[in-house]
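Okay, here's the structure, questions in a sec.
Just one protein chain is left out here, and the rest sit where they should.
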Amino acid sequence: MVTPIYIIAIALGIAFSLGFFSKGSKGIASSLFYLALTALTAIAGQWLIAFLTGDQSTVEVFTSGFKPPFSISLQMGFEEAVLLSMINIAGLLGAVYLFDQFKKYGAHLMITYLLLIMGLDVIVMTRDLFNLFVFLEIASIAMAGMALITNEGKSVQAGFKYLTATAIISAFFLIGIIFAYNFGDSLYINELLMSEGILKAGMVVSFLIIMPLILELKPFPANGWGLDMYQATHPAVGALLSGASVTASAYVLYKLAPLGGEIGYQVIAILGLITFLGSNLAGLKQSHTRRMLGYSSIAQTGLVMIVIGLQPMLGEMTLWIAFSILITNFLAKSGLFWLAGIINKDELKSWGILRKHPILLFLFVMFVIALSGLPPFPAFFGKWELIMALANSGNAWWIGLILLGSLIEAVYLFRWVGYGIKDKSFDFSINCSTYKTIPIYIMGAGLIAFVGYYLNHYFGDVVWYFIPLAFAALMFILDFLPAKLKNIIAIIGMGGYAYYMYDHFLGVDNLRFFFALIFIVGGILTLIPGFTKSGKRLGFYPAALLMFSGLGMLISATDLLQFFIAWEIMTIGSYLLIIRGKNSIKHAFSYMLFSLGGAFTMLAGFAFAQSGNPGIGLEVLSNMNYLPGLAAALIAIGFMTKTASLGLHIWLPGAHAEAESDVSPMVSAILLKAGVFGIILLFIGIGAEAATNHPLTYTLGWLGALTALIGNLGAAFQEDAKRLLAWSSIGQLGYILFAFSIMTHLGWLAGLTYTANHAAFKAILFLGIGGVVFRTKTHNMYEMGGLIKKMPLTFITVLFAIITLAGIPPLSGFAGKWLFYNAVIMKEWYLQGTIVFFAGIIAFLYSFRILYAVFLGHLKDKHRKIKEAPIWYLIPQFLLMGFIMLFSMQPELILRPFGDMISAYFPTDALTWDNGTALTSLGYWNGFRVGVIIFILFGILFGWLFLTSRKVKKIKSFNIVYAGEAPERPETTHMAHNLFAGYNKALGFLVAPGITNIWKWIDESTHDLGDFIRRIYTGNAQTYLVHIVAYTVIVFMLINFSI
Amino acid sequence: MENIAAKLLWTFLGLLIVLNWGMLKTSIVRKIVARVGGRYGIRWYQPWINLIKLYGTRGQLSHGVMFYLGPVFRIAGGVGLFLFMPLIFGDPRWSNFAFAGDLILLLYFKFFGMLGMALGAGEGGHPYSAIGVSRGLSQYTTVEIPFTLGIIALAVQYDTLSLTEMVAAQQGGIANWTIVTNPIASAALLFSMLGIFMHAPFDLVKAPNEIPIGPPTEYHGSYLGVLRTNAAIMHITEAVLFMNLLFGGANNWIELIIKTFLIYFITVFIGVVFPRFRIEQSVRFFLGVPLILGILAIILIM
Amino acid sequence: MSEETKHNNQPENTEESNKFPKEHLQKRTVYSPDGEKIEIDPLQDYYLQDRPERRDPRYRVVEKFLNWARSESLWILGFGTGCGSIELPPLTTPRFDAFRFGIAMRPTPRQSNVFIISGYMSIKTLKRAIRSYEQMPDPKYVVALGSCTINGGMYFDSYNTINRLDKYMPVDVYIAGCMPRPEALIAGFNKLKQRIKEGRAEGANEYVQRFDEYKANQKQIIKDWNMPDYNW
Partner (left out) sequence: MMALEHITLIIGSSLILLGLWGLITQKNLIKIVISFTLVDAGIHILMISLGYLKNRTAPIVDGTIDNAVEQIVDPIPQAMVLTAIVIGLGITALMLSFVIRLAKDKNSLNVSNFKDLKW
């Protein structure tokens, strides 16, 4: 083992010797420099390996042979080894990244750089308080020196602010050290922590020690100086600051936190929380990339502070959680700062340039997703453990605030991702030198490796669970293949998965099998239109498969963690899918925010639900102890963001409408059912008996009814065909929510029928309209018209789908309506039921509108040569139509298994079958007979008209009576715009964008608040000093008061 | 087999009776209205003449498949409604195919014709057709609310959704009729009936002089004949529905004829008195008093 | 009428077309969503160009029966073409009550079988009348009301009205007078009924047979002819 003392020795030695090299021998100097960094990394690495592999125990090294306090002691334990490795790797890669700068500045910069890394190393290792001070100073001097790399005014200013601020902070620290020495009689940290003197000396001493360390971590709001550093200095410096420096400082705080005792921990946690929330808020309106990253870094630091502060509660988990957050921040932030350096532009929008560099784009998106704390990245597991632990100890408020902060962080991060993926307004090109990209690749690889490590750690025994995810990952690798080939691979893979589901769930858990059928088979059907695309279609298949794998994993999840991971993977996948649409940046963004908000409430709900339970299996949903009502409500809200219930629905129309033609059916017909599945799981957890008068199901029933009403009403007033369908999805999901909330056998039967029907007809509708949009290149219905003559097949499928949607007999939609009526009357939910029925009638408005405005009326000039929709769009539509016909003519075939499924939860057999006639205690219905009667009748009457009408002459579009005049143009004759004007006049106020305005108000006021908050960063070095002093004083006073 | 043939025969006979009664009813009503206005009015057989003339039109035009099928959908909706409607209580010969579905089926099957007709009119390409359909659908949505509330109230009152059983429960004198036993629900249903028959003041859909008769603007000849045939059947069938729901059903044809005539005459009477509503007015109207009555009916059974 | 004018619906000389600019009827080029170039000739593409077809009556007995039905169910197109249209509304009043004769007003040509040209017919209105007439389904009847339709009446030398209606469409019954009173109208309807019952009211088929002649007359007087030869 090489003792850690060599870290100092090598660094100092080389740094000194570098000074001797003249400018002529730059080559030797730089090789020596890189050698030194490699050596540091190697030393750290070998310790790490020793700790990981064997029984290496913590080692303490004393510099001059004396015991402390007469010598400086360095400690090398597992934690130190990990952190040193992180710091040195960051140092080494950063140096690689800075290759050109080193070439330019030569030995001076190398010396500064080496000293910085060494300083950070020693900060981690040292157990001597004064030594800590010295190396903190060395690190901050070196850091300030690094600010001079970019020789701009701004950078210099930032360096100056940084220097003055850290100087003051260390001055405080020095005072603290003196007092600590005075009262504790030692500078040896290990002794100080045990010393009774410090405790006796009261709070002031520990305050003076801990407060500067907190200030070093740049707590909000006394952190303007740090932000400026992030913003103005060379991105590599930002990376070091965010990756290495924070890591070291946080560890120091962790080391010394025990000095403060109970109160100290509390203060750290609270200040951490303030930092986390405040910093994220202030970051909201940021348009400068690196400054925004700075806000995010500080927020992450705040999170780490929270973890450190909650140490007494978290116990052994502290380090694990803190490490999870730190390592994610370390890898992702470094990568992002370096990317920022490559792009070298300030505005967030300029990141659109990454579209030209798919690998970098992939890494960028991955980094941001990791930073937002989404699975499967380490930070997620950290947050998960943190929140579970908080729930177990009954800290609901903390959970709420932490999740709120995370959501706010996601706001600006995903806005940025949106620009990165979609924005095309860039007008420059970037130069990706190998030495600049390689460090980023390494960080990316490291992140992926850690994902593997964490997944293995948590799910080592259920590897099979992640097979779909692996398949999605494979699609990432295969993304260079042509789209058609990838489509085949994807369909084959999904087919295999479908077989797996068939094998595992059919007969075992039919309810899951049913949803697997919707998810996977529906997925295959909606993948078929992908054959129309030529080229590579980069990014589509990974995202789609990510979504479908998330959906599949949702089915096979057995505990809350698996479920949540699946949920988030599905969300990420669908987000990446939705954002592919032409104008969907905004909508994908709001989709992501609502999804994340929902996911976070769900997470909180899960946390409460598992609290007090032995495990986190899904069965905890039926045994909630801690705040059971709130937990169930939170979980329900989480699912309802996905089903777009009233109040949480505003994301859906845009997201579904602006997505690509073949994505819309995926997200509408299939993805929404994930929320339904979740609600079903929750309701199963609540249980049939408890639910009879459960306030939650009652509320959800009303909510479902109102959602149905508003959704359908909204659909009736749309001009955009896909938006119309999207609003209709909101309405249909309202029915489904309502039906399941009834919580009786019949109600669930109706719910499942609706679910199956909606999956089928909404897929047909979106595919049909997708085909039309594919040909006409517009969404506006009034720009279409008369397409029945050009696309008869599409018209037929859409007509059937609409008849199903409207619930008109003889098609299967009526089965749902009939069951629903019986269920409502038996449950005695008359008023809600009537609202839903009203909604059902309003469905006619948009049903007619979409059929008429798109397919009937007048064909437009430019559509005169349009062709039928591509065969690949038609195939799935006709397959689904086949399903609908089967369901319509033989409802027993499908409803009976549904009934058996539900019997497991609602044993009463409310629906009986008598020779094809469905019987309830109220009514009866024979689908087959109705169907036969209607078809025969239709045939006879058609014959009657055929007989009586002689010599039918086919006429053209404008051969209509027009009060003696002639129509001018199809555009002015096709009465499709604002079709329901009268209705709008009477009832339009119901869909006035009130809820949208509420959300907009929330959005704007949050942004304004953030904007207001960040005004404290005036840019004046002196103000920042005032902040530091004032912050210290206020915190001190508050602590005094509270004691 | 014999059974089915007999059933079909009886049903067809019933259809013929209803059709002709529907035609006759039209002329009687027109005549009454004329007499009120001091006119002589149309001849009692005028509807048949019109029908013959329409079916005898020499040349027909078609705007397309859906245009052609629109009337077929419409009449299939009307005749279908007839088929699922029990006509005479206690007589299996005149109960048609009511065994295939209950009240809910009737409720939803009405839309079959409406949607088909709307689509046919849509393909006709006349802007007024679309306006008419838009008005019709708009009005219909709100008409259905008091209707549904009333139906639910009755379903709860009689604990069934089967129309036959509802009629059975009303046997034994006027005191057992729903209109007596549940006047509030009946009032809601009668209000919605005005909208369902689309007579004045709720006839903006067809508004003859504003949007030349609305959806069927482009329909002529046999198409119009089919539509008129349907109207005759539909009016009676719907009146039968209300008769079964509110007025104790019918035990024989005479009773059916008298009751349906009186039921239909309610709407005519109101139509003669009141002027036409604009669409948003009628929408608001149905969301006013009728809705309150409906909710009241629901509250009373809760 | 020459072959040329028959098939060329566009005004021939540019001066003419400038005088009556009908932008929406001129040929235009549009691009399909895929960028394909599409030439639109509105008259060709939006209107059926077929000539009218003769619709033969059915078997004798059937036709007689149908003719009876037609005669007893006269649905008037509510198109007030001249000052005589003021004489039509009284038909529905209690005093005259035309309903008892099976006479009713229909708002759309597709559903009516009687076209009343009620008085003087300006050239501008003639175009609309022709269109409406052609849009009525067979069999259809024309009742010409007042002297103006017979010889121009007091407008005999007007630059802006036609003198003889039957140059432009086949007339079944003339009702003379200026204006004829509703009683005369009813008498005219009875005459029309008689004609129909006798099977003589085959105006539609006559129009088809003498189509070219009628068209030539119409085009002669209507300068801005901007519709297909036959309005289906």
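Order as written gives the chain letters A, B and C; numbering starts at 1 within each chain.
The working rule: a contact is a pair of C-beta atoms (placed from the backbone, for glycine too) under 8 Å apart; a residue touches a chain by one contact, two chains touch by 3 or more.
This structure is a prediction, so every number in the text was calculated from the model and none was measured.
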| item | value |
| --- | --- |
| Shown chains touched by the chain that is not drawn here | A |
| Among A:167, A:442, A:793 or A:963, residue touching the chain not depicted | A:167 |
| Of A:2, A:42, A:59 or A:134, the one touching the omitted chain in the full complex | A:134 |
| Which of A:127, A:974 or A:1014 contacts the chain that the document leaves out | A:1014 |
| Contact with the hidden chain (one of A:144, A:767, A:806 or A:933) | A:144 |
| Candidates A:175, A:630, A:919 or A:990 - the one touching the absent chain | A:175 |
| For subunit A, residues in touch with the removed chain | 69, 130, 134, 137-138, 141, 144-145, 148, 153-154, 156-160, 163-164, 167-168, 171, 174-175, 177-179, 181-182, 187, 224, 227-228, 231-232, 286, 1014-1015, 1017-1022, 1025-1026, 1029 |
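The working rule: only the chains that are shown with their structure count from here on.
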| item | value |
| --- | --- |
| Overall pattern in which the protein chains touch one another (line/ring/star/complete/other) | complete |
| Comparison of A-B and A-C (more C-beta pairs in contact) | A-B |
| Where subunit A and subunit B are represented by their mean Cα positions, the distance between them in whole Å | 53 |
| Per-residue multi-chain contacts in subunit C, two or more chains | 53, 55, 108, 110, 232 |
| Subunit B, residues touching no fewer than two other chains | 57-61, 212, 217-218, 221 |
| Footprint of subunit B on subunit C - complex, ascending | 53, 55, 57, 65-66, 69-70, 72-73, 78, 93-94, 97, 99-100, 102, 106-108, 110-111, 113, 137-139, 204, 232 |
| Interface residues, subunit B side, partner subunit C - complex | 30, 34, 37-43, 46, 49-50, 52-53, 56-61, 208-209, 212-213, 216-221, 224 |
| Residues on subunit A engaged by subunit C in the complex (per definition of touch) | 775-778, 861-866, 951, 953-959, 961, 963-970 |
